[in-house]
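Every protein chain except one is present and positioned as in the full complex.
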Amino acid sequence: MVLGPNHFLLLALVLFGIGVTGVLVRRNALVILMSVELMLNAVNLLLVAFSHYNGNLAGQAFTFFTMTVAAAEVAVGLAIIVMLYRHRLDTSIEHIRLFRH
Amino acid sequence: MFSQEALVFDYPNLIPLLILFALAGGMCAAMLLGARLLGPKRMNPVKAQAFECGMDPQGTAREGGVRTRFYLVAISFIVFDIEAIFLYPWAVSFKQLGSVGLVSVLIFVVALFIGLYYELRKGVFSWK
Partner (left out) sequence: MSDASSLNLLSLLPEMLVALAGLLVILANAVGRDSADGAHRWISLLGVLSALWFTLNPLATGAAMSGTAVHDGLAMAGNTVILAVLLLLLLGGESYLKSRRIPLAEYHSLSLFAATGMMSLVSAGDLVTVFMGIEVLSISLYCMAALLNEEEGGREAALKYFLTGSFASGFLLFGMALVFGFTGTTNLDAIAHSLTSLDTDNWMLIGGALLMLIGFLFKVSVAPFHNWAPDVYDGSPAIVTAFMSTAAKAAAFTGLARVFVPALGEAADAWIPMLALCAALTMILGNFSALVQDSFKRMLAYSGVAHAGYLLLGILAASSDSAHMASVLFYLLPYALINGVLFLVGAAISRQRSGKNLLDDFKGLAADSPLLAILITVCLLALAGIPPTAGFVGKFYLFMGAVDAGHVGLACLGILTSVVSVYFYLRVIVYAWFHKAPAGSAPWTPLDGGLVLVTGLSALLLLVLGVWPNLWLSITATI
């Protein structure tokens, strides 16, 4: 089987799409956070694949930075969600009217 | 736009891997099924109880939950664990990067340690 860049692109698009759908559809802050992580990891996959097909390491170096940023984002996000949880005892965002007005 | 060759996967070389997967999966299934089919089941209330070193269990498992203090340690772990990935590329190309690389990594590590020291002084790791 021959794997071209388009295969990786398709896989990354599907993963990214699942992430976006999760953010837009789910109403639990933790699940939304996981969906965002899925989006970032789809990009990581794409960067590494492109890095191979372009024949340079820029994409792989980029991935290191993406991973650290994702970790920092999770740390801050979890802190914010725990802060909310302590006051409300649930992690739903029903009351926050996200993306709606 | 893309200069490199496509990745080629030839199946014959992958067959041992597939056999490994089949064996691992099959063994798990066989053991679980075997235990369910062959093993006798005699439930009684004492057996169904949570095991607390022979003491009678108090309250429910949900009641205490995980202390929120624990999540701070978990978060610190995630952050410091991931930051370590910057050390791997540096370690691999230690010779080429020379003193510039060494100084950069030292600055990076010192910055991390300032954060760690701050956490320490704020009592993140002290278990009351």
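Residue numbering begins at 1 within each chain, and the chains themselves are lettered A and B in the order written.
Everything below uses one rule, namely that contacts are C-beta pairs under 8 Å (C-beta built on N, C-alpha and C of every residue); 3 or more make two chains touch, one makes a residue touch a chain.
Source: prediction; values computed, not measured.
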Missing-partner contacts on subunit B, residue numbers: 1-3, 96-98, 100-101, 111, 114-115, 117-118, 120-122
Could you please point out the subunit A residues that touch the chain left off the display? 5, 9, 12, 16, 19-20, 23, 29, 32-33, 36, 39-40, 42-43, 46-47, 50, 53-56, 58-59, 61-62, 65-66, 69, 72-73, 76-77, 79-81, 83-84, 87, 93, 95-101
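As a convention for this text, only the chains that are shown with their structure count from here on.
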Need the CA-centroid distance for the pair subunit A / subunit B, whole Å please. 19
Sites on subunit B touched by subunit A in the complex: 2-4, 6-9, 11, 68, 71, 75, 78-79, 81-83, 85-86, 89
Per the contact definition, I'd like the list of subunit A residues that touch subunit B in the complex. 1-5, 52-55, 61, 64, 67-68, 70-72, 74-75, 78-79, 82, 86
